[in-house]
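Below: the structure, in C-alpha cells.
Left out: one protein chain. Kept in place: all the others.
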Amino acid sequence: MNTINPSISTGVNMRDKQAAEIPVPQDKPEDTIIEEGKTVGKPFASDPKFQLRNVSVSYGSDRAIKDISLDIGRNEVISFIGPSGCGKSTFLRCLNRMNDSIDICRVKGQLMLDGEDIYSPKRDVVELRARVGMVFQKPNPFPKSIYDNVAYGPKIHGLANRKSELDEIVENSLRKAGLWEEAKDRLDSVATGMSGGQQQRLCIARAIAVSPEVILMDEPCSALDPIATARVEELIADMSKSYTIVIVTHSMQQAARVSNRTAYFHLGHLVEVNETNKVFTSPEHQLTESYITGRFG
Amino acid sequence: MNTINPSISTGVNMRDKQAAEIPVPQDKPEDTIIEEGKTVGKPFASDPKFQLRNVSVSYGSDRAIKDISLDIGRNEVISFIGPSGCGKSTFLRCLNRMNDSIDICRVKGQLMLDGEDIYSPKRDVVELRARVGMVFQKPNPFPKSIYDNVAYGPKIHGLANRKSELDEIVENSLRKAGLWEEAKDRLDSVATGMSGGQQQRLCIARAIAVSPEVILMDEPCSALDPIATARVEELIADMSKSYTIVIVTHSMQQAARVSNRTAYFHLGHLVEVNETNKVFTSPEHQLTESYITGRFG
Amino acid sequence: RDTINIVGSSTVYPFATVVAERFGRNTDFPTPKLESTGSGGGLKLFCEGVGTQHPDITNASRRMKPGEFENCQSNGVEKITEVRIGADGIVIANSRDAEKLDLTLKQVFLALAKEVPDPDGGDELVPNPYEKWSEIDSSLPDFEISVMGPPPTSGTRDAFVEIAMQGGCKQYDFIKNMDKSEMKSVCHAMREDGPFIEAGENDNLIVQRLAQDPQTLGIFGYSFLMENTGQIQAASVNGVEPTPEAISSEDYPVARSLWFYVKNAHVGVVPGIKEYIAEFTSESAWGDNGYLVDVGLIPLPRDQRMKTAKRARNLEPMTGNEL
Amino acid sequence: MSDQSSQAEIVRNSLKRRYRKERRFRLYGMVAIFIALGSLFILFADIIGKGHTGFIKTTITLDVTLDSEMMYLDDPTDEDQRSMADFVAPIIDALQDHIPEAETAAEKRELGRLVGNYAASEVRDLLENNPDLLNTTQTIEFLAHDRVSTYVKHAGNPRYSIKLSEQQQRWVDELVEKGVIDTSFNDVLFSRGDSREPSNAGILGAIVGSLLTMLVTLAIAFPVGIAAAVYLEEFAPQNKFTDFIEVNINNLAAVPSIIFGLLGLAVFIGLFGMPRSVPVVGGMVLALMTLPTIIISSRAAIKSVPPSIREAAEGVGASKMQVVLHHVIPLAMPGMLTGTIIGMAQALGETAPLLLIGMVAFIVDVPTGFFDSATVLPVQIYLWASSSEQGFIELASAAIMVLLTFMISMNALAIWLRKRLERRW
C-alpha cells in the first residue's frame, strides 16, 4: 500500500479541521456546514496521478459538483462514498470525460492526469479512455456474444496479433473478474441473456481487458453476491499494485477493505478525504461522522 | 414477527438433513450434492400466502430453476440469497408472472397465491400484478416525470378519486421510499435524469404506491447508500406487519436484519430454507455453510 | 350526374379542354370533366355501356376500329355520333442549332426499321445496318442516327408507324407484294438496337432533349413544334414542310385526323351535351380563325366542317360501315 | 507492469491509424450528407430557375368605355342580347387609345389578341353583375395573353419562341413603356382552378384536391398503420397467420404503386360502385399504398422500446393494452411519425395510381367535398408538364414549388411533434 503524503495539505484544511471540531447545531441547514471548495482532511497527494482543482460540474443550471479539489495518488485505491445523488458518479465520469456524451453537462476547473490537462481541447479522448477504464453503475453489456464483449476493447486497440492471443486476453480477463467458470461454456451466447451479477462482472472483465492504467468503478459490486464481490475485491487488491483505482461504493465495509483513502461527498461537495481507517474511525467533519455512524451494510 | 410452523416439513427434509451432515468431498461436482427437489430446512409454512410446488423454469432448453417447492407465509419477509446466476431473479419473477414477457421462458409446476393457481389460463395477470408488486434489479423508471412515475400505478388502478388524493399517494410513497426530500422540488423533471440510487428508490416508491399485498424486491438496495438502505429496510419492517415481502439480496447482513426466513439457492436448486438466524448461525446444508462462511459485504 | 364526362385521347385533350372551359364559362352548364386516358382507353371506357357511370363522350386521335364498334354495340352503346374535328401532323424535328433536314419516307423507313432491304441489292431483308444518316443517302448529314419517339402505347406512335414507316416501306415492290400481315410485320417493326429511342409519353422531354443535343431528331405532334419554334425546327418530308395548310390538305404525308364520339343515349339525360357539340363545331372554335387554331389544331377544310357540323348537331348515328 | 505500459504504447501507436479511420468515416458521413443535400439543392435550383416566372402574371390595365352601341347591347340583363353582344370591341377600342396606329380590321384583331382569351368574358361578367355600368368608363385590369406574357417575361431569351408578330412586339414594348402592361405577383395561380390558358390557370383546385385526398389518406393510413404495427409486435401470437400477414405487408411495400391504382379501379370503383376521379377513392388507394411504409417503420420503432419499460409497467399491474397505449406507443411515436412523414410525402407526390382511377382529369371547378371530382397537385404537374404551351411548363415548375411547400408544411407539424417526443434512454 502506498503511503500518501499530505504534503500539499494547506492551511485551508487546517481551518476546516477546527471548524469540524466546533459542534454544529443539527437543525442548521446542511449547506451552511460545508463551505464551497473547502475540504477537510488530506485531499492532496505527493505523487498524484490525477490532480483535480476547483472542479465544478453542472447539468444545465443545476450544479451537481461544487468546486472540488482533490488529488488521486499513483497506484492508490480511493473510495468515493456518500449519500445517493451527491455527485459521486458525476465526479467519477469527469475523470475520463464520459460526461462529454451528456449534452447539458458542463465541467469547469482544472483536471490533470499525469500532469496533462484532461479537458484540454487538444486532449485525445480515445487515448485518455484507453488509459482510464470504467465500469458503470448499471451493467451495460453489448448485445453481442460474451466473447465479443470482452474481446471488443483489445480488438479495437489492436492489442492482440493473433486469435490465440485474443483468446488468452479474454480468458484472463474473465478469470480475473471471476466469470470464467460460468462463462467458459457459453462464450458464444448473447451477453444480455445473463443474470444481473454476471453482466456486471462481464463489464469488469471488459474494462480490464484493455489493461488501463486507471480503473474507475461505479458501484461495481452492487449487483454481486458475496463470493463474486470477494473476487472483485481480490482483483482490486491485485491490481492496486500497478493500477490506480477509483471506486464508488455504498458499502463502507468494502471501502474499508479495499481502499487506501476514502472521500466523502455530500450534496456535490467533497466534505472530507482521509486515510480510510481514519475516516471510519475518527472522521473530522461532522457530516462524515453522522453518515458513518448510521452505518449499515 | 410471525412464527412459521414447519408442520408440513416432510421426511424428505429429514433425509437431506442427514445428507448435509455427511461431509461431501469438495472436488465432487456440485450437482451431485443437491438432489433435485430436495430442500433442507423448513420450506413449508402453516399459513401460506404462496404455495409453490415442484416449480421448474427453463429458458429454451436451459433449466434455470429445478423443481423447487416452497411456501411463503402470510405477512412474512423472506430473503432469497445465493450466488449470482443461481436463479433468484428467475424464481422471483414467477411469483407475479413477469416471466410471461420472455418468450422462451417456460414455467412448470404448481404455483398458488391464496390457494388460487397463478398460472391458470383464467388468471387475470393484471389483477395478480396489482396484488403482487415488484421492484426490479436494474432501476427502470419510465421516461416521464417523477410524479407521473409514481402516480402511474394508482391512476390505472383507480386508487385516487381526486387529484389531491393522488398527490397524497405520491407524496406518501416517495416519503416511504426516502426520496421525498430530494424529489419534492423536481417532481416534474424527467426521472431518467436522476442518479442511480434515486432511480432505484423511485422504483420502490412506484411499486408501493399501488399498495400491493405482496412486494417482490430484486436487490432493492444494491444501488443505495447506507442511509437510503436503512430507510428501505425500515420500510420493509413497517410493511411486514401487513404485507408479504420477498427480497432478493446479496447482503447477508441485510437478509439477517429484515427477514424472518432465508432461502438459499444454488445453481437453480433451492438448497436450504430456514429461520434466518438459523441459516446464518447453523446452516444445515454443506453448500449453505460454505457460502455463509465466505461472508462479506 | 349533371356534369358531362369526357375521356380519351391525350392528343385531343388540349383541344377538348379549351372547348370545355369556354363552354363552362359561357353557359350555365357546369364545366365538363375531361380525363386523358389515351384513345384506346377512352374507347374502352366509352363502350362499356350506357348509364351514368360511363362517359358521355370520348376523344380519339384515330378512328374507331370495327372491333371497338362491335364491342360498343354488344354492350348496348348502340347510337354513336362520330365527329371529325381536324387534323394533326406528326413532325420530325431537330434543334435550330443543327442544319435543317429534308427527308423522304423511304429514308425514314431505312433509318428506323428493324429490318431493311439489303443495301447491296436483292430482295433480302437484313437487320438494319445503318449507323449514320450519310450511309442512307450521301446528301444527308454525316452524323449518327438518333431519333427519339413516342412509345408503342401511344396513338402518335401508332399513326407514325402506319403512315410514315409503312409509306416508306411500301416503296419497295417486293415488300408491297408480300401478303398483308407479313408486310405489316416488316413495315411496323421499329429498330431496337439504339438509334431509335423510346421516350415515354412526355413530348416536352423530347423537345428539351433536342434543344440540348443537335444531333438528335424527335418525333411528336405539330402543336409541340408550334409552341417551341424558338428551339426546334421541323424537317420537310418528301419535300413538304409541315405547315397547317399542307397538313390540312394532306399534302404533308404524316398527317392524321382527330375525332370525338358521342353516346346518343346520354343526350337529354346529362344536361349540356348538345350544347357542347354545338360549341365544339362552331366556327369560332374550330374555324380557320377559331380559338382552337390558336392552340395548334389544324382545321378541316371549310366545306367538310360544314357537313360534319350539321351531322353532329343532328346526332346522326354511325352505321359501322364507314369504318 | 510492463504489460500495461507496452499496451499503452500499442494503443498510442495505433491512435494515428485509428484517427485516420475516424476522420475518414466522418468524412464519408459528411460526403454522404453533402451528396444528398447537394442533390436536393440542384433539384431545387432547377425547379426554382424554371418556375419562378410562374409566379409572375402579366396584366394590361385599360380604361374601357362600355359603350352600348359598340357592343350591340342595350340591356345587360337580357341573356339573348348578351350572347349576341361583342364584348371585345370596347377592349380593342381602349387599346387603340394607346396604339392609334392600328386601324385596319386585321390590325385591330391583332391588337385584340394582346389581352387574354377570357378578357371578353370578364367584361361580360362585369356587366351582367352590374348592369348600371353600361355606358360608363371603367378601369379594368385584364390578364395579358399568354404570348404577350411570355414575351414580356422572356424578351431576348432565344429559348422561348416568341409568337408575336413584329408589329405586336412593337406594340407590347410601347405598352410596357407606358405602364399599361405590367407584371405583378400571380395571385391567379392561387385563386383558380385549372384552365387551358396558362395565364388563367391556377392550382387552387389541385391544392384543395390534394388536401382532401391527403386527409383521407392520413385518416386511414396513420391509425390503421399504427394499429396494425402494434398488433403484430405486441399481440400477435406466433403462428402461421401472423407470418402470413407479415409477409403480405412486406410484399405490399414492393408492389408498384400503379397496381394499387388497378386495385382501386377494380374494387372501389368496379365492385363498390364509387365514382371516378374523387378524393375519397384517391385517398383510399394512396392509404393502402402508404400503409406498408407506416407499418414497417412503426414496427421498427416499437421494437426499439426497451423491455425494461414494459416490465416496469407490467410490474405495477398495467394490462398489456395499457402498457402499449401508455408507454410503448408514446415512446415509439417518433419512429411512427417518421414512417408517416415519408409515406405521406410519397403519397403526396404520387401520380401513377391516380391516373387509373380517373384523377387525371381537366377539372376547372374547385372541389368542395370528398365526393367532388378533383385532381391533385402531382397530377396537375404531370398534366402541365406534358402540355405543349411554354406557359404551362413554367406553371408546372411553380406548382412543384407549391407542392414542396405544401409537403414541408404538412411535415413540419409531424417533425415538430417528433422532435418533441424524441429522447434517448
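By letter and in written order, the chains are A, B, C and D; residue numbering begins at 1 in each of them.
As a working rule, contacts are C-beta pairs under 8 Å (C-beta built on N, C-alpha and C of every residue); 3 or more make two chains touch, one makes a residue touch a chain.
In the analysis below, contacts and distances are computed from a predicted model.
Choosing from "Protocatechuate 4,5-dioxygenase subunit alpha", "Multisubunit Na+/H+ antiporter subunit MnhF", "Phosphate transport system permease protein" or "Acyl-CoA dehydrogenase", the protein name stored in UniProt for the chain missing from the display reads "Phosphate transport system permease protein".
When the whole complex is considered, the residue among C:55, C:89, C:155 or C:221 that touches the unshown chain is C:155. Residues of chain C in contact with the chain left out of this view: 1-2, 9, 38-41, 43-44, 47, 49-54, 65, 67-68, 71, 75-76, 146, 151-155, 157-158, 161, 181-182, 184-185, 188-190, 192, 194, 197-202, 205, 208-209, 212-213, 216, 265-266, 268-271.
Within the complete assembly, residues 60, 104, 156-161 of chain B touch the chain that is not shown.
Contact between chain D and the unshown chain involves residues 11, 18-19, 21-22, 25-26, 28-33, 35-37, 39-40, 42-43, 46-47, 223-225, 227-228, 230-232, 235-236, 243-263, 265-267, 288, 291-293, 295-297, 299-301, 303-306, 319-321, 334-335, 338-339, 341-342, 345-346, 348-349, 351-352, 355-356, 377-378, 381-382, 385, 396, 400, 403-404, 407-408, 411-412, 415, 419, 422, 424-425.
Just so it is clear, only the chains that are shown with their structure count from here on.
For this pair, chain B with chain D, the centres built from the Cα atoms lie 61 Å apart.
Centroids of chain C and chain D (each the mean of its C-alpha atoms) stand 31 Å apart.
Inter-chain spacing, taken between the CA centroids of chain A and chain C, is 85 Å. In chain D, no residue reaches two or more other chains under the touch definition. Looking at chain B, one finds that residues 138 touch two or more other chains. Residues of chain A touching chain D in their complex: 124, 126-127, 130-131, 156-159, 210-213, 241-243. Chain A contributes residues 59, 81-85, 89, 137-139, 182, 193-198, 201, 218-219, 222-230, 233, 250-254, 291, 294-297 to its touches with chain B in the complex. On the side of chain D, the complex with chain B involves touching residues 238, 307-319, 322, 326-327, 331, 423, 425.
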